[in-house]
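Here the complex is missing one protein chain, while the rest keep their positions.
Now for chain A:
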Amino acid sequence: MGPLSTIEKLGILADAAKYDASCASSGTAKKNSLGGKGIGSTEGMGICHAYAPDGRCISLLKILLTNHCIFDCHYCINRKSSNVRRARFTPQEVADLTISFYKRNYIEGLFLSSGIIKSSNFTMEQMVEAARILREECDFRGYIHLKTIPEADPELVHQAGLYADRVSINVELPTRKGLTRLAPDKDASQIEGAMGKVKSDIIEAKDAKKRFKHAPRFAPAGQSTQMIIGADAASDSDIVGRASKLYGGFGLRRVYYSAFSPIPDASAVLPLKRPPLIREHRLYQSDWLMRFYGYQVRDVQQAMGKDGNLPLDIDPKLAWALKFRSVFPLDVNRAPREQLLRVPGLGVTAVNRIIAARRHRTLRLDEVGKLTVSIAKVRPFICAADWRPTALTDRADLRKMLAPKQEQLELFAA
């Protein structure tokens, strides 16, 4: 068998990256290519250049430098004992691909991850080299996300942060027990140590930037992490608890949840069936509630069932509201912002609109309807000038009324 062509390598190394949940390219420092020699810009908001039929956006060229790996994590397609086809890019090839895709406006930049080859340090050096070529030789000013290797020398991780917009370190599994069982070569303390170091590097760089205009940027889009859902027995309560500690302890921008998906050549320790994708969705919704709606971990946990899991048929906000019915109905014309944010069906935008509009008028139900996506879901939980749900809020079958109907998706409806 001859050496693999670029297109063959791309097929293998993109396929190997498809289990990674993150593709975000937003929230970094603004840059553009005016006055430079290369290309690229970031303007705060990331752009999704395409969507795959799995509903996920494609904003970055997300590939592995190599899918060879000396580690043997059971949930990972690239683990040492897997029979998957192997390939390896050079840092130069990664840079060339990124630039030629970027020039055609296919992507916002690069998300580079890698299996571990030779040693953690060797691998990290290669990834940093790809980023260095892009930044220094190509004068590339687009987005770069590097997945750093917690076992690598902290100095290399620091280098990564100087070139990248965002760095991430995967916690892999929600519990230490799960990590020990499924990722025998990984060490939870080492992972957290590396995250802590990145956090302090970010804080230091921000501080220096305030004092010296030319202080180097360090991962301006912050750090993120990913954990795998459904490969071990961790409950949603464990997961949300862990996520909240990660946000608090390491100042993470995002925690990604990746539903364990059946991988070819799976290890015998893993469940063969994937967890329902909706579980991942519910976790993201609860993450949202904590980050933008002022819910505490405890609130989200209260919305869970006895088994410590979020209900799958309704969203966590509705689940919370149904458990705490005495809080409702809330008067849209008087209730404070933080309370309105607890109404199922009212998002941040709708609440802002309501608050702005009520300075001018006393809102009636149909006017609230104009400000929200759907009034049906909201109705039982609010009072308006001409509306009082009275018996509705207390109906025993309220959950059934509000739970979405199961629908078959039409694939190619015009």
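To be clear about the criterion, contacts are C-beta pairs under 8 Å (C-beta built on N, C-alpha and C of every residue); 3 or more make two chains touch, one makes a residue touch a chain; residues count from 1.
Keep this in mind: contacts and distances are computed from a predicted model.
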I notice the complex is incomplete. Of the names "Oxidoreductase", "Zn-dependent protease", "Cytochrome C oxidase subunit IV" or "Type-4 uracil-DNA glycosylase", which is the UniProt protein name for the chain that's not shown?
"Type-4 uracil-DNA glycosylase"
In the whole complex, not just what's shown, which of A:22, A:224, A:261 or A:286 touches the removed chain?
A:261
Touch with the omitted chain, as defined above, among A:17, A:76, A:94 or A:378:
A:17
Among A:291, A:353 or A:399, contact with the omitted chain is made only by A:353
Touch rule applied to chain A and the missing chain gives residues 6-7, 10-12, 14-15, 17-19, 32-41, 43, 47-58, 61-63, 72, 80-83, 97, 100-101, 103-106, 184-185, 259, 261-270, 272-274, 277, 353-354, 356-357, 359-361, 363, 367, 370-371, 409, 411-412, 414
